[in-house]
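All protein chains but one are shown in place.
Chain nomenclature is as follows: A and B, assigned in order of appearance, with residue numbering initiated at 1 for each chain independently.
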Amino acid sequence: MTYEVRTPVYEGPLELLLQLITSHRLDVTEVSLSDLVTEYLAHLGQMREMDLEVTSEFLMIAATLIQLKARRLLPGDDTVDLDEDLLLAEERDRLLARLLANLTFKDVATVLALRFEATEMLVSRQVGLDPEITPPRRELRLGVTALELARLADRILQRSIAQPDLDHLDLELPSVSDAIADLRRRLEADIETDFDRVTAHLERPLELVAYFLAMLELARWGLVEARQTDARSPIVLRRTEAPAGVLISEWDS
Amino acid sequence: MDPIAAIEAVLFVADAPVSAGELSQVLELPPAEIATALRTLGERLAAQSSGLVLREVAGGWRLYTRPDLHPYLERFAASPTAARLSRAALETLAVVAYRQPVARGQIAEIRGVDSEQALRTLEQRGLVDVIGTAPGSGQALLYGTTETFLEKAGLASLADLPPLADHVPPPTVVEILERPFRPEEPSSDSRS
Partner (left out) sequence: MDPIAAIEAVLFVADAPVSAGELSQVLELPPAEIATALRTLGERLAAQSSGLVLREVAGGWRLYTRPDLHPYLERFAASPTAARLSRAALETLAVVAYRQPVARGQIAEIRGVDSEQALRTLEQRGLVDVIGTAPGSGQALLYGTTETFLEKAGLASLADLPPLADHVPPPTVVEILERPFRPEEPSSDSRS
């Protein structure tokens, strides 16, 4: 088990607090609350400079820390409002409890990660029934009502909208993956051809770009040899022996 | 390395017959050794009366279930686990139902994950089908729902699908997306 908090980027206010406390511990210095408060505020200021979003939670934790610090600077108990004192103690306990919960889940997350890694090596079968077996279709159940399906569609579409995309701009970008597939099909038919011939059917310049990228990709994989005697002559494409194994293109989404 | 176990594993995950040549490449073993291992695997499965058989079919080798066990498999096909649609399949079905005709790429984009397997399942079950191809160079296949889907969902027609809430991006997003295209006018033009 490791409780070191190593992130140099402050993912959250709790993370920062944890980091400050544990890094002090590594220095083998006694951590004093006032050091902690000073550093916390310093980081808060730094983050504001970095124009990161300073959330209310950062401020709340800072406020709690300052209150705790102020409380200690006061001479004696009798001058302190007991209710306020109690509230402050509660706030401190809550903060500590959150820090502990945070560390607990961080630790158990590493166990889950290990479990996931272990099962990654186990591959199950996704093929389904043998071709000659036909399940009786009447037994097919949807498992959901039309209304539930609508709610599901609602959620998926909301989810996809949450990340802004450019779909509604209707750019209709041609797919390089598709162009790769098409080029391979054509080269399957003709062992040698040229780029102009395989792109003769294209209308838009963008499509031509997609095919050009596709050609480069195929050449990179060693599936195609592309040659050109000079800049004006046609690009001759020649199919080569396909290497074995899976080809993963960066154009595949 | 145990070539017999490795071949068994490869054939287990394969969704089509695998040629001896391909096995030879994947396992980096000479064809003769592959041939021997294939024979041994077939004999071993038969000897211990496994539920699987190894068969050479057009184009290569494939594991199948033993024919005499097919009645159980047909019964299994109708049982809850086999008949139930996975979450991924249901999500894909929902997207196809409401966005048809829709290409595989668009479904993946909306769901945020590849949806090929889910689409294949839905196609096998007769809930979705290819209903056309997209115009343009890609010729992407376009999917839509089938009559079986309508029947199983208890709908008379697609027009009876429950309406969705209007999914428009919030104004802030629209504003950000429009910004670069907006003519820079000093006067406060108040579009959208």
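A few comments on the model shown:
We adopt the following convention: contacts are C-beta pairs under 8 Å (C-beta built on N, C-alpha and C of every residue); 3 or more make two chains touch, one makes a residue touch a chain.
The shown structure was predicted, so the numbers you read here are calculated from the model rather than taken from an experiment.
Of the listed positions B:P30, B:G51, B:P135 or B:G154, the one in contact with the omitted chain in the full complex is B:G51.
Only one of A:E84, A:D107 or A:E188 touches the chain withheld from this view, namely A:D107. Although one chain is not displayed, its contacts with chain A can still be listed: residues 1, 3, 11-15, 18, 21-22, 24-25, 30-33, 35-36, 57, 68, 72, 76-77, 85, 89, 92-93, 95-96, 98-113, 115-116, 118-130, 133, 155, 159, 162-163, 244-246. Although one chain is not displayed, chain B still touches it through residues 2, 4-10, 12-15, 18, 22, 26-27, 44, 48-52, 63, 65-66, 69, 72-73, 75-76, 79-82, 86-88, 111-113, 121.
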